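The complex is shown incomplete by one protein chain, all other protein chains being positioned as in the whole.
Labels for the chains are A and B, by order of writing; each one numbers its residues from 1.
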Amino acid sequence: MSKDFNTFNNVVRLPHKYAAGATFTKFYNGLKKGIIYGSSCSSCEKVFIPARSFCPGCLTNLDEVVEIAQEGEVISWAFSDKEFFGMPGKPPVIIALIKLDGTDCNFLHLLGGMETKDLDAVKSVVKTGIRVKAVWNDEKNGHMLDIKYFKPVS
Amino acid sequence: MGTVISASSDVFHGGISCANSYYWDAGAAFLKNASRQDGESLFAFSYAIMRILSGSYDSALVLGVCKGSENPENDMLTHFFTDPFYQRQIGLNETIAAALQKREYMDRYGITEEQCAGVVVKNLGNALRNPYAHIKKKVEIDDVLASEVVMDPLRSMECAPKSEGIIAMLLAKEDLAKKLTDKPVWFKGYGSSIDKFYLGDRDLLDGQLKTAAMRAYDVAGITDPKKEIDVAEICEPYAFQELLWYEDLGFCERGEGGKFFDSGATKIDGKIPVNPSGGVIANNPYVSRGLYRLAEGFLQIRGQAGERQLDTKVTTALAHGTHGFAGQCHAVAIIGN
Partner (left out) sequence: MGRPVAIIGSGQSNHGKRFDVTYPELVKEAVDAVFENTGISPEDIDGVVFGTMPSMMEGVALTHLYFADVLRAEGKPILKTETCGSTGISLAITGYYWVASGMADLVLVVGSEKMNEGDPQATMTTVLEPFYQRSFIAGAPGVFSMQSQAWSARFGIPEEKIRDAATRLSIDHHNDAFDNPHAHIKKRLTEDEVNNARIITYPVRLWDVCPASDGACAVLFASEEMAKKLGINAAWVKGIGYSGEEYWFGDSDKVEWQCAIDAAKQAYDMAGIKNPRKELDVAEVYNPFTFQELLYYECFGFCDFGEACDLTLKGVFSREGELPCDPSGGVLCTNPIGATGLNRVAEAALQVTGQADSRQIPGAKQALAHAMGGVVQFNGVMILGSEQ
């Protein structure tokens, strides 16, 4: 029915420049050096990643950052071989929640370093609970994807 | 009309921001003391209830506004729920969050693909009898399991569509309601709750719906929801979430959502029918979907649900709305006669 009436195209483009603040600045500068920083809350006795300016539990301000282990365990993962808006890189992609050793939350990042062409190949390697380790890009720009992905530790 | 409270979202609004500026006059708010909620239409319902309970208004119009056809794909928009530093750089959107949640659910509690697909079969089956449903298609478990993988472990038929949905609901205080109708449906309870922001900071299988439901039950005086709720219309943008929400709503124990589904209790002729309208899998106007759930409960209580009317007597209905990644925010409303 709508075919009888006109439509108007509308594209909204707006530029943004986001302030990273002191803590994220430390975190992203750490990535440039191949270091993953987190934050430790002494009252909750928990370690969070990425580094935070406040504890998500008790909301205490956190000033210090601590270096986080680059190995951990896969808590959950999702696979797609189709392109989607905002996708990090080109398909296929495996997005995962990873519990890095010594932390008390899950880190959202990518899995890789294995055959990812089809789902069965992925499933033969990737399972919940497997151990993974950070693999870095040679060129680091202070971006989450300076860590190329987390690769299963065999 | 005393006041108008609408729900809409600037991102689910065709690229026109300050959404309610656009439909203020069309939404019957001209020269009225009116307001708006962003993102969740059950928020608008609860705000309208507050305005009436405050004694300031005798009546309120509640609107849910979401013209899906003018929007880009839902996940282009849900991607902008992310913080611009961390989760956005990883490409997170609502479907990815749901896929991560589904995998954990299957791994931790042994929920099966067949059970998740079964929700789609049940709800789309119910939708065949709902004239307002968007997706009307008779499907079998195998059709769902064979549908395209969108974000493994989620297949396309397990994910809600992008729909058109504008809905209006009229509320009145007791004396006026009795004048206007001999079949009023009464507000019994409401609760909402929100979880932490970062996906990795949350237990995706133990979220805030429990808290929201408990609040609503407390206000409504419900102690045994499984017995006292006659019909539930719940928000399952991803089919497996219906099973998880059963648990949070207290219909069954933690981890038992799949078994509870298998018992047939939530079928249209079951002990506690869930989504006789077809739910969000059949019709997903993102912002207004919560209010659709409530309207369906209202129709069931009034006996006006047409072909989808339950055979059993409906005196109490539950409506649920959720938005955000993997159910970050929930709202629950209870109505009854």
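Heads up, the rule we're going with is that a residue touches a chain if its C-beta (ideal position, glycine included) is under 8 Å from a C-beta of that chain, and two chains touch if they have at least 3 such contacts.
This is a predicted model, so every value here is computed, not measured.
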In the complete complex, the chain left out here touches which of the visible ones?
A, B
Which of these, B:Ser59, B:Gln115, B:Asn130 or B:Gln208, touches the one chain of the complex that we don't see?
B:Gln208
From A:Gly21, A:Gly34 or A:Gly89, residue that would touch the chain that is not displayed:
A:Gly21
Contact set of chain B toward the excluded chain (per top definition)
9-11, 15-25, 29-40, 43, 46-47, 49-56, 77-78, 80-85, 191-197, 208, 211-212, 215, 323-325, 328-329
Touching residues of chain A against the unshown chain: what are they?
8, 10, 12, 14-22, 24, 53-54, 56, 59
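Everything that follows uses one rule, which is that only the chains that are shown with their structure count from here on.
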Between chain A and chain B, what's the gap in Å when you average each chain's C-alpha atoms?
29
For the complex, which residues does chain B have touching chain A?
14-16, 69, 72-73, 75-76, 79, 82, 84-93, 96, 99-101, 103-104, 107, 149-154, 196-201, 204
Report the residues of chain A in contact with chain B in the complex, numbered from low to high.
2, 10-12, 16, 18, 20, 24, 28, 48-50, 56, 75-82, 84-88, 93, 95-97, 105-110, 119, 128, 143-145
